[in-house]
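Have a look at this one.
One protein chain is absent from this view; the other protein chains keep their places.
Letters A, B, C and D name the chains as they come in the text, with residue numbers starting at 1 for each one.
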Amino acid sequence: KQKEEGTVKIGAIFAVTGGASFLGAPEARTVEMVVDEINAAGGINGKQIELIIKDSAANPEKAISFTKQLIEEDKVVAIIGPSTSGETMQIKDLCESYKVPLVAAAAAEAIVDPVAGYVFKTPQKDSYVAKWIFKTMQSMGIKRIGVVAANSGFGNAGKGQLEKYAPDFGIEILIAETYDRAATDLTALLTKLKAQNIDAVVNWSIVPAQSIVPKNMKQLGMDIPLFQSHGFGNIKYVEAAGEAAEGIIFPAGRLLIAEKLPDEHPQKENLMAYKSAYESKFGEDVSTFGGHAYDAIMLIVEAIKKADSLERTDIRDALESISGFPGTGGIFTFSPSDHNGLGMDSLEMLTVKNGQFDFLKGE
Amino acid sequence: MLKIRNLESGYDKLKVLKGISLHVNSGEIVTIIGANGAGKTTLLNTIASIVKAADGEIKLNGRDVTGISPDRIVKNGCALVPEGRQLFPAMTVRENLILGAYTLFREKGKKTAKENIKKIYSMFPILKDRGSQLAGTLSGGEQQMVAIGRALMTGPELLLMDEPSMGLAPIIVKNIFRVVESLRDQGKTILIVEQNARAVLEIADRGYVMETGSLVMEGKACELLDNNDVKRAYLGRDYKEFTDK
Amino acid sequence: MSVEQVLQYIFAGITVGSIYAFVAIGYNIIYNATGIINFAQGEFVMLGGMIAYTFSGLMPLLPAVVLAVLITSAVGSVIESVFIRRMRKTSVLGMIVVTIGISILLREAALYIWDEQIRALRFFTGSEISSVNIFGARISPQVLWILGITTIIVAGLFLFFKFTLTGQAMRACSENLRAAKLCGIRTDSMVNLSFMLSAGIGALGGCVVSPLTQTHYAMGTDLAIKGFIVAILGGLGNAIAAVAAGLLLGLIESFSISILPMAYKDVISIIILLIILVVKPSGIFGSRQASSMKDY
Amino acid sequence: MTKPLNTFNSLLQIQKLDKFFGGLHAVNSVSFDVKPGIIKAVIGPNGAGKTTLFNMIAGYYTPGGGQVFFKDVLLTGMQPFQVAGKGVFRTFQNLKLSHRLSVMDNILLGRHTRGQAGFLAGMLALKKSRREEKEAEEAVLPILEWLNLLDLKDTEVGNLSFGNQRAVELARALVSDPAMLLLDEPAAGLNMHETEELSQRIQEIRDQGRTILLVEHDMSLVMEISDEIVVLNFGQKIAEGKPKEIQENEEVIRIYLGGEDA
Partner (left out) sequence: MKRYYSVLLLTAVIVIIQVLTLITGKAYLLTQLTMSAYYIVVAVGLCMVMGYAGQISLGQAGFFAIGGYTTAFLTTIDFSGKAETVLYRMLDTLGLLITKETLYGDTIIHMTPWISLLAAVLIAAVTAYALGIPILKLKGHYLAMATMGFGIIIYRIVLGSRIFGEADGISNVPSFPVFPGISVSGDFTSRISNYYIAWLLVILGMLLLINLINSRVGRALRSLHGSEEASDAMGVDTSRYKVIVFVIGAVFAAVAGFFMTHYNGGIGPSEAGVAKSVRYVAIVAVGGMANLWGSLIMGLVLNFLSLRGVFGHFDDAVFGIILVFMMMFMPDGFIHTDVIHDIKEMLRPLFMRKKKLKKKQEVSND
């Protein structure tokens, strides 16, 4: 009991297993690692963090049950996660009406639009990603494109953003298709695309399709450029696609090319710290997803420090006033009207060169 | 040939056989008669090792075979024609017979097995015509013939038969009893359970009477036929009374 | 549609179709020996890919694949002797439930052995970017491998079940276990053999498709469902029909994509399946008579 | 138990029934009538088409041709349950019972056609439903007693011996007070003593005014109790008449009964 009084309880809901484990597993590992580090270094304002992670396996109904449990039973001061947009949308109102700060690691814009007082998110907005892709296409002279997206919350949201902003950049989407997120062969779909007179393909998904699309394109002899979403942010996917990954263009946070950043870049220190800690601890490459969770926990810790209080409303207020905080996804500046806090500049256009990520502008 | 001492067995909670001792000599036809539910089927199944013996001893040709697996019982020359036929319904008649010869194929090769099939076909010519029909679509009587044929295909020395006449036309029943007799004449040993007690006692050498899991009487077949208790309980009248007149 | 495109759709259909067929063949082998549909079949495919991937880091591809097949066969054998053998008295329903349970366990075990990352085996010949040009349509060399190996396996199985005594004995076990015992068949080993065989074939499938489709711990469920559809479509118990049905389903899916949004591809294939089930429950290639003899 | 009215000249009329299985003409233009209140036996060698004939009467097989009338109502084309609804009940050559249910439940099933309460009445436990249940149980008891099944009434049927299962099947067919019974080899698996008991019972059933169509290979039974006999061979009717006549029919002796210890 005594120990409890001296701790800060933070809840986390991640899809560690199940269909979205690509997201949830690195997220959960990251948060555990970070909390251990902070606790080892003396905790927040002298208080140890007690982290309660719940595995929702990407089921909204579980996320709802866990949210209530974390709030009423465990009395956490804030919640991180969930991993998927669907789950986050289902608990958004819940957190709002219970007045518990939620920092989501899911991407959909609807999470912060309309803005709910207590709900924040760390991944860059899908619209930025779409805009970056179109900007790059403009500079490459690409006019007509085909879009394929996984039938997941992530893919659907991305496809929506692409369709929304394409006209602004004078780009025509000739064909847009979704496929099952666990699809194992997409040659039939790509054949359909190939029949259209398109200059480039955009694929918006997370694994495994991100590696299958490039392979299948090569197999079909499609030599047009392939753009992917920021979901491609893990070197493992490049390995899985092998030689077919060469030349893929995609926007992402700077985590993937942290080493290549100039030393004076404000994010560099944090990025390298997270990256080396994670990679040495778990023996696997970091992904941008883990980065989103890293940002979420760090932002909450920052807010608690700043508020110097364990009241949920105080923490929320502190969160909303955070400004210029360097995370892995970019530099966060929240405001009452912006609960994502990232700008267009949080993304870089990257490509794959010799099996490695690299800046696109380097070419 | 077969020697059983103090055999006990049953199902889960139910003990059916309560200490059975019997023997069958080489070249004999021995029959077991008894009321429904007495445990005759259970006894044959226990000998064939389909039902596990709980206690007691079964010896085949002097070798203790209690508790060994059913396939090894077959290899030891003992085959069962089960109650209710138990065919492979979605396989053809021919395939059913061939599977009967499974051990033969394994040990003596194709030729012996082929010869056996011929023998079976000559015993039951109708099966030859139905050779490629699925066994499940045969009439009841035809199925019984396949069951007997299949057991004979294993080339057994000791044949256990559980109500082989069930559901057969009188002429076929006669035929089957004739087959049973001729099998004995070929040197095979037969332990047969029958409801048609009169008919079976007429061809059997010896018989046992079973009541609720125990053997209550034993004797020469002709003695049993004349025994008043047996007459009253199991023999009834014979349809011959009708045909004779 | 141009000829070239039609061909391309056909190739796409054949590729997925032969993957489905691989799973369905595994179903059929076990079904033929036991009358059980083993819902863990998809997991055998996953295990094959995973194990081969792990070994391929240590040795050339061929021995890695052989090892994967052997180890997965052993897993199949263990599953049979530990779980299935004790279960045989129960109903179709009970068996469905248990094999689903086993598939969950295998999947979870794989998650803890290999984590949630996807993996892909090296291409047998060529690489990710090589493709063979056939009349203007293109196909990955790996698809040719898949087709070749499927053909060999099907031919082998056909001969095995039709002409060998062991094959027939295996079928006998599924029809009437007790009668099979009475024929002197060692039913336990037959059933065990069928699990080994089907696990091994599943694993081999997992290896050949891995370079294309990649391997992931949870891939088994979808494969199991598709394989099940194909097995039924072809008529349970018939490996050759399964391959034909697999290719047919692959082609249906692939051409349906050319007309309709891909999101509804499964809806179309399942509606076709339901229609076939209702019109001819024994499957497209199954014999109506034989299935009416089975006690379902 | 009420007696069915014997106002029909023939209760069951079978007219030119045909059935093919592939190339096999299993039943070949068979016609005969069954008069009310008698026991009529169908005999013939194995595979003659007797069970197939039963299956066509009871609605399990659709005939390849021909018709069956019961009380001048056309049965052909009806589903099995509809045939039962008309008061024609059957037993099976290979028993068909619900093994996991008790003897009582199995037998009560025979009363199904007597009740009316449907799903809704059942779910809401309406008075009608409860009354019917009670009536059914009361109606079943005498029959259980008559067949010596009273002690076994709560046993699971799967645990009964073959002979007792046969008795359960007979009871089940009887409790609905059927006008006509189709019995497929009721004596198979019974010993002679039991067969005699059965023959008593079948006669008692007839004496209650029911009509019985019987397939049986046990000639002691058939010859003793049947009023008329039809003989089938290779799907065709080859003889019909009183037991005496059939016994003396040379063809029947040759193909079915067998000569004197030939």
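As a working rule, a residue touches a chain if its C-beta (ideal position, glycine included) is under 8 Å from a C-beta of that chain, and two chains touch if they have at least 3 such contacts.
Just so it is clear, the structure is predicted and the values come from calculations on it, not from any experiment.
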item: Chains still shown that are in contact with the chain withheld from the display; value: A, C, D
item: Full-complex contact with the absent chain, from A:7, A:39, A:90 or A:321; value: A:90
item: Touch criterion as defined above, residue of D:101, D:150 or D:238 at the omitted chain; value: D:101
item: Hidden partner chain, touching residue among D:17, D:30, D:43 or D:84; value: D:84
item: Touch list for chain C against the chain that is not drawn; value: 37, 83, 86-87, 89-90, 92-94, 96-98, 100-105, 107-108, 221, 225, 228-229, 232, 236, 261, 263-264, 266-267, 270-271, 273-274, 277-278, 281, 296
item: Residues of chain D in contact with the chain not shown; value: 58-60, 79-82, 84-85, 89-90, 92, 96-101, 105-106, 108-113, 115, 117-119, 121-125, 129, 132-133, 136, 172-173, 176
item: Hidden partner interface residues of chain A, rising order; value: 16-18, 54-55, 57-62, 64-66, 68-69, 72-73, 84-87, 89-90, 92-94, 96-98, 108, 114-116, 151-157, 178, 181
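As a convention for this text, only the chains that are shown with their structure count from here on.
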item: Of B-C and B-D, pair with higher C-beta contact tally; value: B-D
item: Between chain D and chain A, distance of the C-alpha-averaged centres to the nearest whole Å; value: 73
item: Averaged-CA centre spacing for the pair chain C and chain B, given as whole angstrom; value: 42
item: Residues of chain B engaged with two or more neighbouring chains; value: 137
item: Junction residues of chain A - those touching two or more other chains; value: none
item: Complex contacts: residues of chain A adjacent to chain C; value: 17-19, 21-22, 25, 151, 177-180, 182, 184-185, 187-189, 191-192, 194-195, 207-208, 211-212, 214-215, 218-221, 236-237, 240-245, 284
item: Interface residues, chain D side, partner chain B - complex; value: 21, 43-48, 51, 93-94, 159-164, 185, 188-196, 217-220, 223-224, 243, 247, 255-258, 260-261
item: Complex interface listing, chain C residues touching chain B; value: 165, 168-169, 171-172, 175-176, 178-188, 289-291, 293-294
